[in-house]
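I have placed the structure first, in the form of structure tokens, so that the comments after it can refer back to it.
Only one protein chain is missing; all other protein chains are in place.
== chain A ==
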Amino acid sequence: ALANGKLGLGREALPEEIAAWDVDIRPDGQGLPVGSGSVADGEMLFSDNCAACHGEFAEGVDNWPELAGGEGTLADEDPVKTVGSYWPYLSTAWDYVHRSMPYGSAQTLTDDEVYAIVAYILYSNFLVEDDFVLSNENFLDVEMPNADGFIIDDRAEAEYAQWRTEPCMSDCKDSVEITMRASVLNVTPEDEASADT
């Protein structure tokens, strides 16, 4: 071991290596590259790269995620959680599209293409006009509707306090009724080979 308690393992990371892998973007815009992209360009790019799964209007196809819509539904019985209705930070959209989309061929979009696609997603959510151009300069000007919709885990106050008590062991209820059965839904997969014969 070295004098400072270190083992002297590994070697210093080079700037090029850090630049290649450290591409995360933070809510305050840290990490954003210089660049820009328009809604119009984004519409073309989205159609070519994204619409097969997410729909021409980012509304989602089949079981694939909806990226637009659902505004005002978060307290509904079936909330529709999209970039527009749910995501608190635009940085997340840029970061995620840049790093992990399109699904199956990630990390193939240029910085300007990501700006354009994110601009189009904003437009699809009625958050910007059709002549909008998103850039690293105006990135933080975009207001995300659900930015204030999150609270930090409050289970300690809201739940633990009331559930850390000695539990009932007998005569805990007057009666018990079955109120729901999984077999009514019948959505559990069965093995094909063992289907009733």
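By our rule, contacts are C-beta pairs under 8 Å (C-beta built on N, C-alpha and C of every residue); 3 or more make two chains touch, one makes a residue touch a chain; residues count from 1.
Everything that follows uses one rule, which is that contacts and distances are computed from a predicted model.
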For this session: Mind telling me which option in "Thioredoxin", "Electron transfer flavoprotein subunit beta", "Sulfur dehydrogenase subunit SoxC" or "Na+/H+ antiporter subunit G" is what UniProt lists for the chain we can't see?
Result: "Sulfur dehydrogenase subunit SoxC"
Exercise. Who touches the missing chain here, A:S47, A:S100 or A:N138?
Worked result: A:S100
For this session: Determine and list the chain A residues touching the chain excluded from the picture.
Result: 4-7, 9-13, 17-18, 21-22, 24-27, 53, 62-65, 74-75, 77-79, 81, 83, 86-89, 91-92, 95-96, 99-100, 103-104, 106-107, 149-155, 158-160, 163-165, 167-173, 175-183, 185-191, 193-194, 196
